[in-house]
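Right, chain A next:
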Amino acid sequence: MMEHLYYDAAAMDLLRTTRNTLSNRTGSWRHMRPEFGLKAAACAAACPAGNPIARFMAAASDGRFEEALRELKKENPLPGVCGRVCPRPCEAACNRAEFDEAVGTRAVERLLGDMGAEFGLCLPATMGKTGKRVAVAGSGPAGLSCAYHLALSGHDATVFEAGGEPGGLLRFGIPAYRLPREALDRELGFIDALGINMKTGCRADAALAARLLDEFDAVVAATGALVSPGLGIEGEGLAGYFKGLEFLAAANAGEASGIGKSVIVIGGGNTAVDAARCALRLGAEDVTVMYRRGREDMPASDEEVAEAQEEGVKFVFHAAPAKLVGEGGRLRGVALMRMKPGEPDESGRRKPEPVAGSEREAHADAVIEAAGGRADNPFGRALEVDEWGATDNEKLFVCGDAAPGARTVASAIGGGKRAAIMADVFLRELDIKEVKRKVLVGGNGAASAAAHREGEAAPGADGSVVRFKNVNTAYFSRAARAAKLERLSPEARVAGFDEVSAVCGSAAETARAEASRCFRCGECDDCGNCLVFCPDMSIIGKAAAVGAAPGFDGDYCKGCGICARECPRGVIRMIEEER
Partner candidate 1 sequence: MKRARMENELVSKGHVACPGCGAALAMRYVLSVLGPKTIIVLPACCWSVITNRHPECCLEVPVFHTAFETAACVASGVRAALEVKGDNDTNVLAWAGDGGTFDIGLQALSGAAERNDDIIYVCYDNEAYMNTGVQRSSATPWGAWTTTTPATHFKGQEKKNIMEIMAAHRIPYAATASISMPEDLMAKVERARDTRGTRFLHIFCPCPTGWRSSPDLTIELARAAVESRAFPLYEIFDGAKRRLSLDPAPPAPVADYIRPQGRFRHLDSEQIEAIQNRVDEEWLSLLRLIENNPA
Partner candidate 2 sequence: MPEIRLHGRGGQGAALASRLLAEAAFIEGRHAQSFPAFGLERRGAPVTAYTRIQDTPILNHSKIYAPDAAVVLDATLLKLANVAEGLKPGGLVVINTDKGPGELGLPSGLRVAAVNAGAIAAERGLGSRLAPIVNTAILGAFAAVSGAVSLESVLEAIRRNVAFRTEDNAAACERAAIEVETALL
């Protein structure tokens, strides 16, 4: 009777537990599962150049500026340029705008770009040489971006530039007070650093085009849209009538003079505003920009318009020239028509129509036409170009203003990059569908050359873009914008071509403070929230480096979704469990 007694091993194990719960796979309870993956920030999805904004902001907020610049240079060779002249679609899309105020992304980009003076070019690694030769016609932002990314991909790029120096529109179209030449030249240092052949003084005419197609493995046309259509009115032969781009080119080359006292600029884009402001700087006293539509339809950036107004440029809306009036071959003025908005046209804007009997004459010593250029592609005027820059000719690609689409520096940089990726796909005989599926930031924005080179998916390539509702603002505190621009006085500005604006304060402090405001949407910064708030201890893996997101333990994760909800930056989302 005593034998069975009292706490034999079997009885003990009935009284107390013998193991933990690891054999209990609660993952089977799950309906939804978290998906960890870098997403496109709303700003990045809106950036035509495909700048990795969240990524470089992360480094910059830590004061790791060199790394920040290097990240930026993976996608964009010209941050110092974009940081000055870009109309900031990123800031318009910034999720932080709904919280307090959009992040001053352009200012940070500009500061980083300028830090290149200190850190050097900070170029990303170049892939092994392919031996393929690619010709790029044009060294504007599109051509440069294209050549840059081709070179990074290991191709041998040769750029043909009609002018004496590389830069295209950046050099002849954008005045130095907006883009100082030293900032431009510094960034163009990559041409030598990457061994890009630069043939200046080589205008790509039809003959050269044919030769390039013959001699090179691939050819990229980035020849811009420089053909002025003219006003198409009487008096264009009068002295004192200028075409905008030609006027800007002369002004930027320091070759313009004698513009007269009273100048009328016809047009509503940045070229018009630039021309007007250059005219002021060349001695004009009374400069008016005349636009046939209303203020709200004006394509020029608000910032440029405001600066121009401060400098004394007048704006007249709903007016269009009917003819130029001259005396003895010399322009005297313009006959103007009042315009009124008519039916909407294809762009959705209301087409201006002249008001009968509204004609009057305005005095002008000079008239500058700045209505926007037209492409005259030497590779074929009627080429069909798709949005990736591909044409019917498998070795010919088109980008920049020569291709359809928006005409900003950032778009040109993005277009050049897309064309470079397409050329690379062609040269390496890659699966084009696969590449297209993986490289678009947010699935619909600019392409990521880094993703392409590294063979990884661009942030949010599957179409996931982090919007404000995906951001958990509980983890951010309100902070006013740190990066502000200070400007020269209007009097000082018009006295020459000195750069009008500068970012206030110490570059490092400002860049860091402003970058710290960035939510870094879609970017895992290893904050640990998912780990700490997981009731099931099912977050595994730690971000080894910035940019890597953790994963989850499918054996135990019950799919509660707290990790996704508490991710400050929208890196995690809940998706239907595969059944």
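The set was built so that all candidates are chains of the complex that A comes from, given by their letters.
In this section, contacts are C-beta pairs under 8 Å (C-beta built on N, C-alpha and C of every residue); 3 or more make two chains touch, one makes a residue touch a chain; residues count from 1.
This structure is a prediction, so every number in the text was calculated from the model and none was measured.
Chemist: My understanding is that every option belongs to the complex but just one is in contact with chain A. Which one, out of 1 or 2?
Modeler: Looking at which candidate touches chain A, I get 1.
Chemist: Spell out the part of chain A that touches candidate 1 in their complex, as residue ranges.
Modeler: Residues 13-14, 17-26, 29-30, 474-476, 526-528, 531-533, 535-538, 553, 555-556, 558-562, 564-566, 568, 574.
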